[in-house]
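Handing you this structure, nothing more for now.
Here the complex is missing a single protein chain, while all its other protein chains stay put.
Right, subunit A next:
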Amino acid sequence: MKKMIIGLFSIILVISLAGCGSSNNGSSADGKVSITISWWGDTARNKKYNEIADEFEKENPNIEVKRQFGSWNDYWDKLATQTAGGNAPDVISMHPNYAADYARRNTLLDLDQYIKSGDIDVSNFPKSVVNSGKISGKNYMIAQGVTTSGQVVNKSLFEKIGVDAPGDQWNWDHFVDKAIEVQKAIKAKGLKGTWAVDDQSIQYQPVFEYYLRSNGKQLYTEDGKLGFTQKDVENWFNMWETLRKAGAIPDAATVNEYANVSLEQSLFAKGKLAMHDIPGNQLYLYADQMKDSQLEMVRHPQGPSGDGEFVEGAYLSITKSSKHPKEAAKFINFFVNSEKALKIFKIEQGAPGSTKMNDYVKPQLEKGQQQSLDFIQKTLKYAGEAPYPPKGNTELTTEFTNAANSIAFGKSSVKAASAAFMKKAESIVNNQ
């Protein structure tokens, strides 16, 4: 009797352990295949992705699309853990800032075979857009939307204080002069808690990168080393220090307080800033929040070596661990090439990669979205290619923010903070 019960117990044990190990391999008995997709975003964006996945399921009744999503920070935390655990989703949203970390660690699938086989059609994608998804010559990402950054200008505020708003053609000296001029006018009008521009000194990517490129430098070289020197970092921080001394950017505590707030709670959306750096595709989101103000996008200032623009955007990738890469490729193709998907997605994360889809969505856009698209299309003409960052880009970004903060809080001088940053940065880049 006892032996029997012990035997039973061991059976239960074995079954429950086996239960732990059985992972979902994505196929069920009725021949239906299931793939998992994931993205970052807010409620409005989640709705769009869900609708697109529904449309895809309707068109492909034998494929089930499971969905995962989170806010920007949560998304990346979760993806890292999933990837390490070998259970990453099949189709993941990718961003250039993170792409190198994932691609260089060999976790993404080279999509070349699916492009050659025609499963993913990029024939309507401009070459620069296709190339922006390549890392070390391999196609790891397909663009959902491409965008460029610039300064959004609150024209109504400029009118109120009687200063001419900047145009597209200006350099960094003009930018500083303009910001100081605006701040003087704000002071003369007696506007409290209002600044000419936000503190962009912490923006390693993209604003510092724009600055470097317009000065003939790069953030990174092709072989993954630093493309700038300590002098460049000092010049950059000194420029912002000038603006800080003039009171044209918010104090450090205010900057930190607003560092992680949502778009609608940001200083710019509250009308407390005359200029602010954003990616072009977000212009209409601000326009929605600021119905009483007239907004306009202008290009980032240019430098002695010309334009800073490079292609940014949101992309889709397939993970190496995917058990159904062919179905995943089908989903990506549906997302970027079908009218059904683009009718829903429009310019949610930038201008569609395909020129054909660009023409398709254009007549369907509202005014704010139209402005976004116009800006992106205009500036893409200036856009060059930016080499992908090496592993450790996330760490470098943190270090850069630390340096900028210690200057902003007055804890260290520009020179000392820049030197400390360079030392750290070189050790991070060289240790990969």
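Everything that follows uses one rule, which is that a contact is a pair of C-beta atoms (placed from the backbone, for glycine too) under 8 Å apart; a residue touches a chain by one contact, two chains touch by 3 or more; residues count from 1.
FYI, contacts and distances are computed from a predicted model.
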Protein name as given in UniProt for the chain not displayed, "Imidazole glycerol phosphate synthase subunit HisH", "ABC transporter permease", "RNA polymerase sigma-70 factor, ECF subfamily" or "LutB/LldF family L-lactate oxidation iron-sulfur protein": "ABC transporter permease"
Touch criterion as defined above, residue of A:Ser93, A:Thr107 or A:Asn154 at the omitted chain: A:Thr107
Sole contact to the chain not displayed, among A:Ser93, A:Gln200, A:Gln369 or A:Asn405: A:Asn405
Selected residue (touches chain absent from view) among A:Trp39, A:Phe56 or A:Trp76: A:Trp76
Contact partner of the left-out chain, one of A:Asn50, A:Gln377, A:Thr394 or A:Ser413: A:Thr394
Interface with the unshown chain - residue positions in subunit A: 2, 6, 9, 13, 16-17, 20, 73, 76-77, 80-81, 83-84, 101-102, 105-107, 252-257, 259-260, 391-392, 394-395, 398, 401-402, 405-406, 409, 411
